[in-house]
Structure formats: structure tokens, C-alpha cells
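Omission of a single protein chain aside, the complex is shown with its protein chains in their original locations.
== chain A ==
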Amino acid sequence: MAARAGPCCRAGLSGGALLSRALLSRALLSRALLSRASGTPAPPLWGRAAFSSAAAVSGREGPQAREGSVRRRGWTPQFARSAAPPRTERMAVDQDWSSVYPTAAAFKPASVPLPIRMGYPVKRGVPPPKEGNLELIKIPNFLHLTPPAIKKHCAALKDFCTEWPSALDSDEKCEQHFPIEIETVDYVSSGTSIRNPKARVVTLRVKLSNLNLDDHAKKKLIKLVGERYCQETDVLTITTDRCPLRRQNYDYGMHLLTVLYHESWKTEKWESEKSEEDMEEYIWENSRSQKNALDTLLRIKASENVSNVAEEELLASEVVKNYRNSVIALKNKGETESNMSQYKESVKKLLNIQA
């Protein structure tokens, strides 16, 4: 009997194994003998009968399985403490949720009264439920940032905010009163270090029309600055990152702006040697076009045998002025339909051609 009961016990009396009461009681008796002999706590049995008789047999046997020797499927400990009902059952519908999740916390299925399912479903099944679901714990949740909670936080933070001055309600006004724009970038990321070397870069932007510059100073500044100036938007951009700290880069940027400004107002001796190739825009006075036009007009007058007309008079005449404007437009703005037709008209008038 003892030998037969032994293997039965070890093999595992899983659910479905039906034993007669007599056999069961015998098995229990033999187990008791076994346990008394070996001195180790006998593995607990499956079935209601186990409870009634086990009390008689020996003291309480805790839900410990023998290490590795007994493997049971669907095994419940003999005196299992029934798990407490989850907190969700005691939650009211109108409770204060921000006290359940006041700060960022992992997802606790017993504290969240939502029937969430997450994960890849088994074949012809549904995604796994929330109990013991690792996917729900892994993903960051926003349970602590529900709209009422956000409103509460913002109401508490509102005291520390100041208002934007109402006079500066458009970009143009900001530009007019505060012409200089300074751009800095801050970086937030997770890692071993909170520092980011890109954070020391400072970009300074200013429109040259807001600076106190005269014509010569503006041209000189544009030449000094080179690529950092944009013609279309009239914006000078200075990017500094040569210093290790952001404040140092900002100071260096302001220093550069100051130096550029003052240097552009200075006129050096060698600036008088500026030639036609260095000019930024076309100037008609003292150019070949003016000489040629005057030459042509003088020759026309000479062939018509009119007394020598003064050059200033010729220059001041309407036709020459038209010609001058059209040539300047062509050179500075490029060739367009209107520019070319304007030039054609002015040349016809100048040479007195009736087409």
C-alpha cells in the first residue's frame, strides 16, 4: 500500500484524477507515515479530503513545494491566502483620480479600473488582459496627467507666470523696439550626462536697417561680413561657438557686432582706390554708358550743325534721364520684359528713331 501510494503522490494527483475515499484516506495515512519517517513536510495533496484529514495528520503545511522533486500542474497551495480583491472594485466612479496617480508611476492593474487589453493576440483570440501584462508596464503611461490634473497643476503654477507686454502684439512692433534676436538651444535627453556640447552655440540676428548706418558704412559692413548677410531679408546672422560656455559665446557675438559697426564707420585711406569691379551696384555717373551717350548726342548735334550745346544741358534733358534710368534698372535688377521695353523706348527717343 505504501509503495503504491508513494508513486501516486509524486506523479501528481492533478484535477480529474478520481480516487475512492478509501484509497484517498489510505494514501493520506501512508503519506503521514512517510512524512513521520522522513521528517520532512509531505507534499500537500489535491482535493477536499486533503483538508479535513491533513489537519489530523500533521501541523499546517505551508504552500512549499519540494525543491524540484514535485512538479504539479495547476497547483494551488493547501492553505492559499485568497488574493485580496483589487482596489478597483472599491473605487467610486466620481473619485479624485489625481490622488490615485499623483506622480508618474508604473501601470498597476489593480489600481486602474479600466478593462485594457494589450499585446499580440493568440490565434482566434483576443489580446491578453491587463493582469500581469508586461507590455502595459513597459510603455510610459500618462495616468498622472489627466486633463483635470493638468488644470490643477497649471492653476498652481499660474502665480509664477508674468504677462507678455500688450504693446508688443505683433512681430513688426517687436522688431521695431527690440531689433536684435538671439537664438539659443537647450537639449534634454536621458543618458549618463546632462551636458550637450551643442548647447553652447549662440546665433545673433539683426536687420541692418535698424542699425544707425550711413550708405558707406552699410556697404563696408556688408563687405566685411560676407556670407553672413542676406540681401533679400536684410538680416545679418552671426553664429558663435568658439567659446566653451554659452554666455561667453553671447558676449563674443555682441563684441563682433560692436567691432563691425564701428569699423564700418571708419574710412581708411586705401578705400579711395575702390574701382568699378568693387562696386556693389551700378552707378551711371562717370560710366562708359554716360560717355557714349553724350558722345553720340554731341555728334548728332554737330551733324545737324547746331551750336555747341553744354554737356550739363544734355545730361539734364529728359531723353538722357530716361536712358539713364533704364540702363540702371537693367544693370541692377536684371533683364525683365518691362526693363527691356523701357530701354528700347528710351533708346528710340534718344536717337530720335520713329519705328
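We adopt the following convention: a contact is a pair of C-beta atoms (placed from the backbone, for glycine too) under 8 Å apart; a residue touches a chain by one contact, two chains touch by 3 or more; residues count from 1.
Everything below uses one rule, namely that contacts and distances are computed from a predicted model.
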| item | value |
| --- | --- |
| Hidden chain of the complex, named as in its UniProt record, picked from "Serine/threonine-protein phosphatase 2A 55 kDa regulatory subunit B", "Major facilitator superfamily (MFS) profile domain-containing protein", "Ribonuclease P protein subunit p14" or "Small ribosomal subunit protein uS10m" | "Small ribosomal subunit protein uS10m" |
| Residue among A:T239, A:T258 or A:T336 touching the omitted chain | A:T258 |
| Of A:M91, A:A110, A:I137 or A:I180, the residue in touch with the unshown chain | A:I180 |
| Contact residue for the chain not shown (choose from A:A84, A:V188 or A:I353) | A:V188 |
| Contact set of chain A toward the excluded chain (per top definition) | 98, 102-104, 139-140, 142, 144-145, 147, 150-169, 171, 174, 177-190, 206, 210-212, 217, 254, 257-258, 261-262, 265-266 |
